[in-house]
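The complex appears here without one of its protein chains, the remainder shown in place.
Labels A, B and C are assigned to the chains in the order they are written; within every chain, residues are numbered from 1.
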Amino acid sequence: MNAAVQAGNVGETLVFWICAFFSVLGALGLIVSRKAVHSALWMALVMINLAILFVANSAPFLGMAQIVVYTGAVMMLFLFVLMMVGVDSSDSLIETIKGQRVAGILLGIGMGLLLVFGLGSALTNSTSVGLDAANGVDKGNVQGIAHLIFTDYLIPFEVTSALLITAALGAMVLAHRERWIPRLTQMQLSRARFAGSGHPGNLPNPGIYARHNAVDTPALLPDGSTTDLSIPGPLVARGGIRPVDHAEVDEVAAITDGGQS
Amino acid sequence: MNPVNYVILSAVLFSIGAIGVLVRRNAIIVFMSVELMLNAANLAFVAFARINGILSGQVIAFFVMVVAAAEVVVGLAIIVQIFRTRRSVSIDEPNLLKH
Amino acid sequence: MNPIMASAPALFTIRSVDYRAISPVLIILAVALVSVFVEAFVGRSARRPVQLVLVFGAFLATFIDLITLHATRLVTAAGSVAVDGPALVMQGAIILLAALAAMLMAERMVDPSGDPFAARASSLPGSVDEAEFSARGYFQTEVWPLLLFSVAGMMLFVSANDLLLMFVALEVMSLPIYLMAGMARRRRLLSQEASLKYFLLGAFASAFFLYGMALTFGFAGSVNLGSIADAVSAKPSQSGLLLLAVAMLSIGLLFKVAAVPFHQWTPDAYQGAPTAVTALMATTVKIAAFGALMRVLYVAFGGIRWDWTPMLWIVAILTMVVGSVIAVTQSDIKRMLAYSSVAQAGFILVGVIAVSGKGLASVLFYVIAYGFATIGAFAVVSVVRDASGEATHLSKWAGLGKKSPVTGAVLSLLMLSFAGIPLTSGFIGKFAVFSAAIANGATWLVIVAVIASVVSAFFYARVIVLMFFSEPTEATASVVVPSAFTTIVIAAGATVTVVVGIAPQPLLDLVNNAGLFLR
Partner (left out) sequence: MNVYTPILILGILAFGFAAFSVLTASLTGPKRYNRAKVDAYECGIDPTPQPEGGGRFPVKYYLTAMLFIVFDIEIVFLYPWAVAFDRLAFFGFCEMVVFIITVLVVYAYVWRRRGLEWD
C-alpha cells in the first residue's frame, strides 16, 4: 500500500463504517438478547466484523487467526455448551440487588463516555505512521510477527504452553469421567444377552397399517397375532399404547386370504 | 480515514461489554461479554500498532487471543460443571453464597 | 553449494536469556511438566506419594536456588524479566507460603474421608460415582500440577518487566486457582459457585488490565515497563490517554488485591473454596498482586505519581473503612477473614502510596508477616470441625478456647497480629507502613488508617472473646487432631508471628537490602 491509499481512502472508510455498524449492533444484541443462544450468534457477528477490521488495519494474519481461533473454535465451544445446558438457559447466578441493573448501565455508559471522549481528545492530533515500514523490515506481516514472537516475546510464548496444559487439565478434571469398571467386551456382552431370560434377538418392528402407521400400535406378526413387544419402552412407561382394533386385523386377514384364494 | 476511529470503536465495544457483565445474570452471557471486552482490547492493539507504526501491537493481540482461548476452555468447564450439578442435585443448600 | 541456500535471507537476531537468573521459575515449570507426566503414566495408588515428593522437592530446590541467587540484579530476555531484590524476596515468600498451603492441601487426617478435594471433581455431588471413588480411597491428584503451574505464574508475575508477560503470568497464576477453588470435597455446590464467581470477576478484571495495556501501548508504543517510563517522561502532552491507561491497569490489578470497590468476589470465593485453596488465594496471590501493582506503578508510571496517588488514596481509604466495617457484621469465620483481608489490603495500599524505597520495603515486610499469620489462621479454621465438615459459623466457636486452649491461644495470637497489637509481626508491619507513608507526607491517610485499625481490632477481639469468655455449648465444634502437615503450618504461622514481632530486625534487613525495582 502507498501513502495515497492511506490518506483519502473511500473504500476503507466504507468498510470501517459498515463493520463498525454491524459490530456495535452485534455487541448490543449480545447484551440485550433474552436467550443465550441469540447472544452467541450476535457475538459471532461481532467477531467476524472485527476480523474484517483487523485485515483493514494491515493485520491480515490476525484477521485469519481471529476467524480460526475465535469464530471457528471459541464460538463453537460456546454453542456446544449452550446446546448442552439448554438453549433457553437463563440462570441467575449473581444475587439481584435492587437497582443494580440501572446502576450497572449508568456506570458502563459513564465509563464509555469517559473513554470515548478521553481518547477522542487525547488522540485528535495524533498522526498515523502506518505499518508499511514495519511490515517491510522482514518482508511480510507474518514474517514480522514470527520475528517478534520468537525473539522479543520468547518467554511469553513458552509460558503460554503452561496455559494450554492448564486448560486441558481443567477440561479433563471437570468434564471427563474416567471409567472405573473395565469396559465390557463384545463377547461378554453377547454372553450376558443370552444368559438372561430376556429377548435375545431384535424385537419386532413397529406395527404397519395403512390407516395407522405409528410406533405406538402393536406390531402384527406373520401368524396374524399382535405383539406389544414392538412398542418403545418410554411409550409403555407413559401408557401410550394404542389398543389394537381386532376388526381391522380380521379385515386385513380377510383381504389377504381373499387375494390368495 | 483516521485510524483513531478504530480506537473509538474499540472503546465503545469495550464499554458495551462492561455493561453486559454488570447487568446480565446469565453466566454464559456474562462470559461472552468479557470475551467482547477482550476483543475490543485487541482492536485497540491493532489500531495502535498502525498509528504508532510498531508491529508488536499485533503480536500482543495474537497472544491475547491465545490466552483468551485457554481462559474460555477453563471458564466453560467450570460453567458446565455447575450446570450439571444444579440439574441433577436436589439443591439442599438453597441459600448459597449471598451478597 | 546449493543455490537456494545461498540466497537464504538473514537470520533473526536471537535475544539472550539469562537462564540462570530465571531458573527458579524454570524449575517449577519443569517439575509441573513432570507432574503432568506422572498423572499420565503412574498408577493410581502411587500418584499421591510421587506427587508429594515432586511438589515439596520442587519447592525446596527452588528455595535453595533463590538463596544462591540472592545477590542477582539484572533484566533479561529482551527486557521482559527483571530479577531484582523485591522480585527475589517476593518469590521466596511465595515459595514458602505455597509450600505451607500445599501441606494444607495434602492433609488427610482432619477429614475422615480424605484430603480437602473432591475424590473426583467431574462426578456429580452425591452420585454413586462419587461415593464409589471416595470408598476406594482415590484422590484427585491433578491439583498438584495445577498448584505448581499457579506458583510458576505467581513467581513470573512479580518479576515480569513487560505488561504482556505480566498478563500471561496473571492468567497462568489464576486459571489453576479458579479450577482448584471449585473442587472442594464438601459443600461442593457452594465451592463450584465460588469458583464461577471468582472466575467471572477475575476475567472481567483481566479485561480491564488488557485494555489499560492497549492504551499504554498506544501511548508509549511499547509494553515494556522501562520503555513506558521513558515515554512518560518524554511526552507529557497526551496525558489524557496516559491517565486512562493507568486507571485501567490499576483497576485490573486492584481486583486481584481485593481493594474496594473491586472486592466483591472476595467473601464468596474465600468462603466457598476449600480452605487450603483459600489460604493460597489470601497469601501468595495477594503477595504476587501487590508485587505487580507496585512494579507497574513505580517503574512505569513513577514519573506521573502525582496524578495517580489521589486515586489510590481514595481506594485505600475505601478499602480500609469498608473492609473493617463490614467485617464487624460477619457471622462466618471465613467470610470474616475475607473482609479482614480486604481491610489489610487497604493498610498495605497505604505503604504503596508512599512511592519510596522505604514504602516498598515496608510493603514487602507487611505482606510477608501478614501471609504467615493468615495461613496459620486458615489452618486453624480447617481443624475446627463438626459432623458436617468445617464449622465456620461463629456461633459454633463459642467457648472453643476453653475446650481446646492451645488452638484458641494460637488463633488469638494471630488475631492480635492482624489487629496490630505490639509484640506481634502485625504491629511491626503496620508501624513500618504507616511511618513510610508519614515520611512521604500522607499524614491524613495514616490517621484514617489508624482509626480503621481500631475498628478492625473490634472484630478480631470479638473472636477471642467468643472463644474464651463464653461457655461451650452443645453446638460448639471440636478441634480435630491433624497430621504433621497442618501442625507444621499452624506452628509456622504462630512462630513467625511471634519471632518477627519480638525480633523483627533480620526480616527488616532483608527487605531493606532488597533495594528498588530494576527497569
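Everything below uses one rule, namely that a residue touches a chain if its C-beta (ideal position, glycine included) is under 8 Å from a C-beta of that chain, and two chains touch if they have at least 3 such contacts.
In this text the structure is predicted, and so the values were computed from the model without any measurement.
**Student:** Which displayed chains make contact with the chain that has been left out?
**Tutor:** Hidden chain contacts in the full assembly come out as A, B, C.
**Student:** Determine which one of B:Ile19, B:Ala44 or B:Val72 touches the chain that has been left out.
**Tutor:** Residue touching the chain left out of view: B:Val72.
**Student:** Pick from A:Val46, A:Val69, A:Met111 or A:Ala219: which residue touches the chain that isn't shown?
**Tutor:** Hidden-chain contact among the options goes to A:Val69.
**Student:** Among A:Leu25, A:Leu107, A:Val129 or A:Leu164, single out the residue that touches the unshown chain.
**Tutor:** Residue touching the chain left out of view: A:Leu164.
**Student:** Provide the residue numbers of chain B that touch the chain removed from this figure.
**Tutor:** Spelled out for chain B, the touching residues are 65-66, 69-70, 72-73, 76-77, 80, 84, 87-88.
**Student:** What residue numbers in chain C mark contact with the hidden partner chain?
**Tutor:** Per the touch rule, chain C residues meeting the hidden chain are 8-12, 14, 33, 36-37, 39-41, 122.
**Student:** Could I get the residues of chain A that touch the absent chain, sorted low to high?
**Tutor:** 1, 5, 9-12, 14-15, 18, 52, 56, 61, 65, 68-69, 72-74, 76-77, 80-81, 84-85, 138, 140, 142-143, 145-147, 149-150, 154, 157-158, 160-162, 164-165, 167-169, 171-172, 175-179, 183, 213-216, 234-235, 240
Simple rule for what comes next: only the chains that are shown with their structure count from here on.
**Student:** Write down the chain pair with more C-beta contact pairs when A-C is set against A-B.
**Tutor:** Answer to which pair has more contacts is A-B.
**Student:** Taking the mean of the C-alpha atoms as each chain's centre, how many Å separate chain B from chain C?
**Tutor:** Chain centroid spacing, chain B to chain C, equals 24 Å.
**Student:** Which whole number of Å gives the spacing of the CA centres of chain A and chain B?
**Tutor:** Centres of chain A and chain B (C-alpha means) sit 17 Å apart.
**Student:** List, in ascending order, every residue of chain A touching at least 2 other chains.
**Tutor:** 93-94, 115, 119, 123, 126, 152-153, 156, 160, 163, 166-167, 170, 173-175
**Student:** Among the residues of chain B, pick out those that touch two or more other chains and give their numbers.
**Tutor:** Touching at least two other chains: 7, 14, 17-18, 27, 30, 42, 47, 49, 51-52, 54, 56, 63, 67, 70-71, 74, 77-79, 81-82, 86, 97, 99.
**Student:** Give every residue of chain A touching chain B within the complex, in rising order.
**Tutor:** Result: residues 6, 9, 12-13, 16, 20, 23-24, 27-28, 30-31, 33, 36, 39-40, 43, 46-47, 50, 53-54, 57-59, 61-62, 65-66, 69-70, 73-74, 77-78, 81-82, 84-85, 89-96, 100-101, 103-105, 107-109, 111-112, 115-116, 119-120, 123-124, 126-131, 133-135, 141, 144-145, 148-149, 152-153, 156-157, 160, 163-164, 166-168, 170-171, 173-175 of chain A touch chain B.
**Student:** Any idea which chain B residues touch chain C in the complex?
**Tutor:** 7, 10, 14, 17-18, 21, 27, 30-31, 34, 37-38, 40-42, 44-45, 47-49, 51-52, 54, 56-57, 60, 63-64, 67, 70-71, 74-75, 77-79, 81-82, 84-86, 88-89, 91, 93, 96-97, 99
**Student:** Which part of chain C faces chain B closely enough to touch in the complex?
**Tutor:** The touching residues are 121-122, 124-127, 164, 167-168, 171, 175, 178-179, 182, 187-190, 192-197, 199-200, 203-204, 206-208, 210-211, 213-215, 217-218, 221-223, 267-268, 271-272.
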